[in-house]
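Complex shown without one protein chain; remaining protein chains in place.
Then we have chain A:
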Amino acid sequence: MTQQIHGRVERLRADFDHSFAVPARTIDDEAVELLAVGVGGRPYALRLSQTSGLHPDRPVVPLPSSVPALRGLAGFAGVVIPVYDLAALLGHPIPEEPRWLVLAAGGPPLALAFQQLDHHVRVPATAVVDGSGAAAAARGCLRGMVQLPDGNRPIIDMAATRDLVHRMAGHEHSEASS
């Protein structure tokens, strides 16, 4: 047990020291950062660059509304932000209580609730199969797939999801960005 921990500490230390020896990695177009998530019991991925925050276990106050996907409101540093159920937006039955809220990049502020955060990965751009094209248009909020060791995951496009929310909420102008 102690031996095991000792070994791990050694390994971490070596990795840490080694990190100074390798040239600084540049953030380039060659890699994509993704959040691997579970929505409505299915695996999906989100592009980290399309999000602006991730929060667990935040209370969501239900709001009476004619939009079923609108779960309610949550507070973020004094700002009240609408929370939509990602599962419902993707067409899954609404699960019991999503645990995570991810803030979509762009404005107006929008939070999406989902049940499970699997992991955060950085993959080469080649692992992402481009979903843009005529056939992709019909796929709703999904754009492309990513090949991960634990299987392929469709990528949820935040801009498309935001567009869908804007349409549902009857928001005047779509400001899908990024």
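The criterion applied here is as follows: contacts are C-beta pairs under 8 Å (C-beta built on N, C-alpha and C of every residue); 3 or more make two chains touch, one makes a residue touch a chain; residues count from 1.
Everything below uses one rule, namely that contacts and distances are computed from a predicted model.
K.L.:
One chain isn't displayed here; going by UniProt, is it "Osmoprotectant transport system ATP-binding protein", "Glutamate ABC transporter permease", "histidine kinase" or "Deoxyribose-phosphate aldolase"?
P.N.:
Going by its UniProt entry, the chain not pictured is "histidine kinase".
K.L.:
Which of A:A14, A:V61 or A:A125 sits in contact with the chain that's absent?
P.N.:
Candidates A:A14, A:V61 or A:A125; residue touching the omitted chain: A:V61.
K.L.:
Can you list, in ascending order, the chain A residues touching the missing chain?
P.N.:
Residues of chain A in touch with the missing chain: 40-41, 59, 61-68, 70, 72-82, 84, 91-96, 108-110, 165-166, 169-171.
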